[in-house]
Each structure stands twice: as structure tokens, then as C-alpha cells.
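One structure is given below, encoded as C-alpha cells.
Every protein chain of the complex appears in place save one, which is left out.
== chain A ==
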């Protein structure tokens, strides 16, 4: 057993550290197996630098045909699991072919990397960034080590941000007018608004505001759309009468939201909707869905 173990054991231990690893903000990422791990956070145009340590096991030497580190931006579709589409790929050669006898450290740096897309973990699609260190070997098989990191991009507040105002209804049955203060919200924003009841002829039991995420993957005939409800926030309890106005105040911070993504590399899109749902006493649902744009606002020095 020991022999076997020894045989399949990689010949060395590779670790990757980032230059400012200790101070850099870490964010939780859910891995495939459901585990949550903390990964360092970067944004576009940042320089990603660090060191790679290659530590051969005691008394072993590592022969190799070269050491390289790659920065990959990958999109993985779940219907095509394991097959990554790289939209970004940068390589740094670290070492010429040779042998490593003892612990060896290679500094690396990718300066001002263009990372236009954010890390995204969806239902059917995943976008991730990874550093891949490869110790190339011939027949023995290369030794590969991955280090995931997260990219988030911050945008300034949009210059135009209209409110959403709309009157909807079913003739002679229900007329409401709703108003949300903006159409574009940042992720820690608060949705403020009001719902006016202009005509109520049904017995309403309650009213919820749902935040829905619509993730569409693929293109053309193969488009696959997945919608999930991320938040269900009760706005009203009981039946209002004509003329009532119900306040809306929904804090977005407790929910696991991402910015709106439009047509990421022709692979997928993520859109968000506010869905206003009225439920009557017979559990019939009346709803009106409105798209909102989410964006990531640069957080105050934190």
C-alpha cells in the first residue's frame, strides 16, 4: 500500500500565495461539493502578483520540462460539465526544464489584467477565474495546482436612473399603481416605493414582493432559461380597500444578489426582476414583473 501510495503521490507540493494575501479581502465561494471556501477578491485592471512555492517531498527530486503559471477566465456550462471555455488566458513561464531538488520559490506577476466579467455561480453556468500552475513533466504526467480567485467589478452610479411607475390591473376587478423609486439598484440598496390600490374588488389575502433572477444560457435554439426566486418579502397582510397606499421598503443586502449580466461572452445572461404578487383568498396569484438593473457600487472604504 505504502508503495502504491508513494507511487501516485505527487512528487512535490505546490502552493500559491498572493503578494498582499494577508490584507486582501476574502469572499466566500461555494464549491461544487457544496463546501464554502474563502477566496481572495480582485477586480479588473488589478495586478495579480504573488509567489509560487514548489516543495518536493523529502528526498525526491522533480524533473520537469518547465514550470508555468496561467491566469484563466473560464465559463463552464453545467450541461457540459468539465468543459471549460476560456475567455481569458494569460501565461507566464517560470522556469526552463530542469530538476528541482529542494523548495523553490517563483515570483509571478500579471499586471493590469483585463477581467471584464465577474465571478458568477449560477444554476446552469459558472464563471470563474483561476491561477493554474503546471509543472510539466513528460510521461509521468504534469503536476497541476489551481488557485481560484474572485473578481468583482465596481461601477459608478448610473447617470440616469428613472423610477419605475406603472398602472396595472384587471378590468373591473383590480387596479393598482405601483412605483419603485429607481430602476437601477446597487447590491446594498433599498427599494423604496408605494403601491396604490385604485380599485379592489377581489379579496386579497396578502401581497409580496419577490426578487427573481433569470439566468439564460446558450444561444439561439439552445437557449436555456432558469428562473429562481431569491427573495420573498411580504409587503402587506390583509385586504386593502380602495385608496390605500402601501409602503415598500426592501433592503437588498440580506440577499445573495449579483449585478445584472448581459450577454457574457455570448454564453449567458443574468437579469433581475421585481415581481409584485397579490394573492387572493382562493390562493389565486396576480402578479406584475418588472426588470431592474443591479450593479455593484464601489463600497465605501472598507
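Structural remarks
Here, a residue touches a chain if its C-beta (ideal position, glycine included) is under 8 Å from a C-beta of that chain, and two chains touch if they have at least 3 such contacts; residues count from 1.
What we mean here is this: contacts and distances are computed from a predicted model.
The listed choices are "Ubiquitin-related modifier 1", "Trafficking protein particle complex subunit", "Vacuolar protein sorting-associated protein 35" or "Dolichol-phosphate mannosyltransferase subunit 3"; the UniProt protein name belonging to the chain that is not shown reads "Vacuolar protein sorting-associated protein 35". When you scan A:81, A:201 or A:249 for touch with the missing chain, the hit is A:249. Touching the missing chain, out of A:187, A:239 or A:279, is residue A:239.
Hidden from this view is one chain, which touches chain A at 206, 231-241, 244-247, 249, 251, 253-254.
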